[in-house]
Structures are given as C-alpha cells and as structure tokens.
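Part of the complex only, each chain left as placed.
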Amino acid sequence: MCRWAAYRGEPLYLEELVTSPAHSLIEQSHCATRAKTATNGDGFGIAWYGDRPEPGRYRDILPAWSDCNLRSIARQIRSRLFLAHVRAATGGGTRRDNCHPFVHGRWCFMHNGQIGDFEHLRRPMENMLDNDLYAARTGTTDSELLFLLALQFGLGGDPLGAMAEALGFVERLAEEMERPALVRFTAAFSNGDELYAVRYASDQKAPTLYAAPMGENGGYCLVSEPLNDDNAWAEIPDGSAVVVGENGVDVLLFGAADIAVRE
Amino acid sequence: MCRWAAYRGEPLYLEELVTSPAHSLIEQSHCATRAKTATNGDGFGIAWYGDRPEPGRYRDILPAWSDCNLRSIARQIRSRLFLAHVRAATGGGTRRDNCHPFVHGRWCFMHNGQIGDFEHLRRPMENMLDNDLYAARTGTTDSELLFLLALQFGLGGDPLGAMAEALGFVERLAEEMERPALVRFTAAFSNGDELYAVRYASDQKAPTLYAAPMGENGGYCLVSEPLNDDNAWAEIPDGSAVVVGENGVDVLLFGAADIAVRE
C-alpha cells in the first residue's frame, strides 16, 4: 500500500507536506498507523511544476525517511503544484524506474492500488500501446502501465475520460481472458494546470482519498490518508473524481468506461 | 532496534537463516512482531568466513527485503561461521559505512543496542583510540566505535575481557563527565574460530539474546530475537556471554570491567 500527497495552490515549500517532522508524508511512511502494510520503505518520488511546462522530478529507492537529498530539496523548493509519493512495493522490483510519480511530457501521475492478476494482463496491456508509448515504458509496474494507457486513450484531451477508458479497458481485457477483473485505483495526476485525482475500484474496495483546503486563495491538498487528525480532511467517496483548478475544487462521479478491447 | 543472527557449525547456506521466506532474519525485518520499532529498513550486512582468515562481507543501504543481490549471495554461499544484521538506525546516517557487521582484520562485529548521550561521549571515545584504529573508523555509529574500543583493549588476546573493558570504559567516561552512564548492548563477534555473543546493560534493560542448537555436530545459532516459535530457543539472561567453539557452547557471567579512564 503506497501513500501520496498532492497540492495545488499558492506556492508552498514541499517540506510542509513531504518532510516536516510532524504529520508529513515521510513521517507517515516511517511509522504507519492506518495503512495495511507496516511500512513504505520501497522508494519515493516528488514531481513539481516550476517555470517550465514539464515538471521537475526527484525519486530514489532508499526509504524516504533516510534520504538527506529529499530533505534538502523539499526544504528549498516552493511550488504551486506538486505530487509526492512513498512506495510499498506490491509488484515490480525496487528501482528508480518503478518509483512514482511517472512523468511523460507535461503530465505526471502517481498511484496507490493494484491490478489483480497483473502478471497475465501485462503483456496484452503493453501490446495496446503505440510505438512511442511502448518505448516510453522503462519500468515494470502496473502503475506506470496504467499511466501510459491513459495517455494512449487521450489523457491530454479529456483527462478523466481517458482515465475511465484505461480502467475500462483493463476490466474488459480481464473478462475477455476469463480472468477476474479487479482494479483498485486511487491516483493523482496533473498537466501542470489542473490537479486531478480519482478513487475507483471494480470491487467497491478502493483505497481511501481525502481532500482539505490549504493556505489562502483556494489551495487544496489531496492525500491517500489524512496527514493529521484535523477535521478538515473530507473523505472522497469511492467512484469519484476530483479536479482542483483555477476555480477551486470539483468532485464528480467517476466510473470505468465501457470500452471494447481491440484485437 | 536492530536485529541479527549468527551461526557456527557445519557449513550452512546463508539463506537458511537470512533470506528464506519463512522465519528468516529478512522476513522479520520486513514485518516486525516483537521489536520496538516498526521496521528495519536502514540497511543490512552479512559477513562470512570461508577459506581465508578474514571474512567476506556484503552490506548495503537498501532495505534487505528488496535487495536481489543479497538473495542471490545468501543462496549461493555456504559457511561454517557467519553473521547477519538488519539495521533500524538510532544514530548515524544511512550509508554503507554505518552498516554492520564491521570488519577489522580477522574480526567481525555486529550490535543491537545503544550508548546513551553518545553525541557527548563520541569525541573522548575516539580520542582513546591509537592512530591506526582511529584511522580505521569510517562511519559515525556508536556500534563501530565500541568495536574499535574493544580492539584497542585487546580483543585479539582476551575477547570477553577486552569487551568488558570497552563497556566499562564508556560507563566510567560518562561518570567522569557527570553524564548518565547508559549502555545497552547485545552483540555478536568472531575471529573466524569462535563465535562470541554478549548481553549486557547498565540499567538491566539489555536487548534480548537467544540461542538454539542447529544442524548436527554441535552447531549453534544465536539471535537477537527467535526466528520462529520453536521451543528450541533458550533466552540468554542479561549479564551473560556466550562462546560457541569446537567444544560446543558455553554461557558465562559477564559484566563491564571497572577500568580507569586515562586522561
């Protein structure tokens, strides 16, 4: 079970959500209280938007709590939109290419959850990709592959629609292969302008998703689990998408699209 | 709180104690049940004796559970005497030089425990070392420094006596500096012939130490915590030393020596 936090709003030092001693993502990763797994020691990553359209990224395979680079970078960098992730591997070895967030052009993506029976679905999912997206795959996780599928289905044009198609494709693919279709998916992704998050599962057991206002002028923080015991954290129900943009936050119904599997 | 296991007996594949799926040190490190800290993700190390007088060693800063090199090495190497350690840092950064076992010539050493107020005692402890042992210090942990002090006090000639003097020196030093003298120490060390372990604390709160026979011909395994629920594990009481050698196992009374602090 991974953990993540994402922010959009007035520029904020990353450390306030990522590495501060109390109630940050890293503190949680070291001494988990609500998550199913005891620890999140299988790597971490941050992606932040600055002056360029593409995000900067730092990720590594050490436990986040022992990485002095992360502390220094998170203390120094301020950003209006960033994503941070700590990993507890469910599949895919511990290596940088398997650490979230994944980045492709302007887009970045991170994920908590899993695809059931991924070892059998992986190859047909990879076959679905165009050559350029196939070549862009550098790791072995289901998460990176879901991101590439969403790009394949048009993430740049219709972000939530493309994500719904990617998830629907995986469910249809599993059914066609006569395997159980199980997707549990709580993810955040961004193009540098809007911050999106989705909570969805094919079995009603989606990992949690919470949102809270942060700072002034309509800033929002989205997290896989609350960072503290503050009442401000609102749980986002299963089957929802969240969009944080210029005009504040929107919560929408979200379901996997009914999409045919090309063969 | 670190964890460790040590073995002396008929040659045994390291994986049987270190990396096997059930009841090995690595399995414990990932999902701790009895230790105080939730996890041991701050590095690991193995040292084993083969055909040479000095041990071989492999250590790294990744969590042990995700290191494929460790799995392959532990599966391939058989040894008649080896030490294995997983670390939960209490002080000293996460880097290879701070990972146990420490090696100096034929000797290797690993430790679970701590020295109270180490930040103040460190410098006078280091000052106590001869130039060659001072130069041999590459890390920043209290554990490595206790090992070097024991070498200073003659580990090669009288292993248990030298260790008692090293611990006594630290306690006297703390008293002379009018600081609380607190040493908690459960360690294993070897010269390639005998395997030694000590359980000692200045406050009666020494970390645990267990022993069990293993294999045929008088082999023994010493561990910081039992590797399984087998009744074979005998708890070694606080204030004891264990020696595993040609003639089997001996358990002796052990206390810190009353040693004057040179100034």
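Just so it is clear, A and B label the chains in written order, and each chain counts residues from 1 on its own.
Rule of thumb we're sticking to: a contact is a pair of C-beta atoms (placed from the backbone, for glycine too) under 8 Å apart; a residue touches a chain by one contact, two chains touch by 3 or more.
Small disclaimer: the values here were computed from a predicted structure and weren't measured.
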Which total copy number does the whole complex reach if 2 copies are given here?
-> 4
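Keep in mind that, in the parts below, only the chains that are shown with their structure count from here on.
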Whole-Å separation of chain centres (CA-atom averages), subunit A against subunit B | 41
In the complex, the residues of subunit B that touch subunit A are 30-32, 38-39, 41-42, 61-63, 66, 68, 89, 93-94
